[in-house]
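Reading through the structure tokens given below for one structure.
Note that one protein chain is taken out, while the other chains of the complex remain in position.
Labels run A and B following the written order; every chain starts at residue 1.
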Amino acid sequence: MSEKASFRSSGGVRGWFGRQPWYIRGVVVLLAAVAAYLLPYVGDVPLIGPQIVTEGIDWPSALFNMSYYVLLALGLNVVVGYAGLLDLGYVGFFAVGAYGTALLTSPDSILYEDTGWKWLMAVPAALVLTMIAGVILGWPTLRLRGDYLAIVTLGFAEIIRIVATSTTTLRGDRGFASIPHPPGSWGGEPIFGVTDAIPYFWLGLTVIILVILGVRNLDRSRVGRSWLAIREDEEAAEVMGVRTFKYKLWAFAIGAFIGGLGGVLFAGEQSFINSQTFVLQFSILVLAGVVMGGSGNMAGAILGGVLISYIPDRLRGLSFGDTDLYEYRFAIFGAAIILIMVLRPQGLIPSRRRAMELKDREKEVAPQ
Amino acid sequence: MDFSGLIDNFGPLTVTGLAQGAIIALFALGYTLVYGVLRLINFAHSEVFLLGTYACLFAWGLFGLDQNSAAPAVGPMLLYMLVGLIAAIIVSGAAALTVEFVAYRPLRRRNAPPLAFLITAIGASLFISEVVGVATHRNQTGVPPIIQARPVFTIGDTTVTNLQILIILLALVMMFALDRFINGSRLGRGVRAVAQNPDSAALMGVNKSRVIALVFLLGGLMAGIAAVMYDLKIGVTRYDAGFLLGIDAFTAAVLGGIGNLRGALLGGLLLGVLQNYAAGVFGSQWLHAASFVLLVVILLFRPTGLLGESLGRARA
């Protein structure tokens, strides 16, 4: 009953979308993607544009920030939303990806003389490193019950931060400078320069689209079914022949991989990272984004990722009377989280995966 | 790695660890009580503690005390202690109740999924710590020297101070009182009943909402006491003090067996002591890393913590 009610109330857009034939859906998706690529120019749109763009921070940079937050949200959604594993230390993988890149490419790194790698060469190595980190963290801990997993993953992120702060190899506060930008040039000028953030946003967006396609493929397969079964009833899943540990580990590794991607992009854009970059609050923020947007559903995760990045950036440079709103950004954000969750406990975009599939399959069954 | 640091300072490290562990244990009670009844990690409990650390500073400030004041004589000291404790208890208790009413109760009414509770808790935690952060300009605030740490006795090369004795004793007394309350009183029976089976407890006429509020209140009171002890021991507080010590406290609760009162005490003391040993061996920056490794190892061998999970004995 409640299912039907929420069905109706959650609006016509998705209902309409689900009823369209595949080519219409394809066109809509394509248009949405094109619109996303045009986002840097949204400020030129009369009336609405200036309301949307950030004032205290260059708009393309804000968009790039959103892009790696969205990546993190998508990755964490695999772990928390699909497999139901509560990971509070997700920022650890982001850090491993960024530090992996820095170690391999920054002139400050002890490895630099041996490698002297460019950004692109470091990417696969850093991603393999994060996946290994995911497996190393997951192997002993995924046997633990949900709530315990939360605290252990929290610890993992904290350990990564401590290691980054306290070991000479990772340089603590001094960090790594001069991490190379992504390659490529256009008319003699490097595409990925220092001043213009638009190419970085486009790169981030492209990665996001690839990740969405990949996760979607996994979700609509044996892998996604296994994750969901584990989330719903782990013991029953095992009795049905699901190798629960293996799929939980995969969820972790894939989540780590996506988080690492975010870190690699981040390092490539910022060109500098240090131990202050990866505070624990960060992963908690991303988790809040995923659940707020609607966990277990990529549209929700994306919306959540956008919000956790956009709200603070939008508040930058704003003041209310004498109060600088940017100072209060996280306080406002905290209050917003409570409000959203109290009003919409299932998240802003509740998972409707099941409901969508219902339509497709009714058709198959009907001719019987 | 240098074990001589540990061996040379074994006694002092143990005593410091016990005092620190006592604070962690009191703090951990809030996590354990709420988890025992609601199966919920009350993430905002760290900020309940944080507000306690500022509440007693505020109360002492009313007497014109600040970090530069001279240490008071015995008479005023007792008065200040009492006032500080009462202020911290009131503020922490009220904060805990507010969190329950604002962040959790509306969700329970709407039958929200478990993850939603965690997220509102995170929201509440973020809100409180950030407001404190902005109000204090993210600087640390010094604590007036209400109790000057003085050596009371010495065993071998281990000096024990009056402050350490006070902290450990107070924690033990509070623990004992809480244990008596939960296991001996009528209200405590209600708590145990809800913890064991919320539905049948409701059928037996236990008011579940009241029990839940009571549990938050109790956790808040204990956190308030822990906050005063923390102020006296550390000498400063800061807007993120709750978050950092909260991780320790939650680790301690899990270590001892979350939902288990005695487990919180054991876990807290153990964690405090072992953290100090680890600091002695590896250096103090590794203190937290060590406690997490320890936690993982213990959970792998005893998945429900050292004493098992149970609020009340029936499920032990």
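We adopt the following convention: contacts are C-beta pairs under 8 Å (C-beta built on N, C-alpha and C of every residue); 3 or more make two chains touch, one makes a residue touch a chain.
To be clear about the criterion, contacts and distances are computed from a predicted model.
Going by its UniProt record, the hidden chain of the complex is named "ABC transporter ATP-binding protein" among "Heme exporter protein C", "Glycine cleavage system H protein", "ABC transporter ATP-binding protein" or "Cytochrome d ubiquinol oxidase subunit II". Every shown chain touched by the omitted chain in the complete complex is listed here: A. Of the candidate positions A:N65, A:T153 or A:T244, contact with the hidden chain is made by A:T244.
Only one of the listed residues, A:N217, A:Q276 or A:T323, touches the absent chain: A:N217.
Subunit A residues in contact with the hidden partner, per the touch definition given at the top, are 3, 214, 217-218, 221-226, 228-229, 232-233, 235-244, 250, 254, 351, 354-355, 357-362, 364-365, 368.
In this section, only the chains that are shown with their structure count from here on.
Across the complex, subunit A meets subunit B through its residues 80, 86, 140-141, 143-145, 147-148, 150-152, 154-156, 158-159, 162-163, 165-166, 280-281, 284, 287-288, 291-292, 295, 327-328, 330-331, 333-338, 341-342, 345-346.
For subunit B in complex with subunit A, the touching residues are 35, 39, 41, 102-103, 106-107, 110-113, 115-116, 118-120, 122-128, 130-131, 134, 243, 247, 250-251, 254, 258, 283, 285-286, 288-289, 291-293, 295-296, 299-300, 303.
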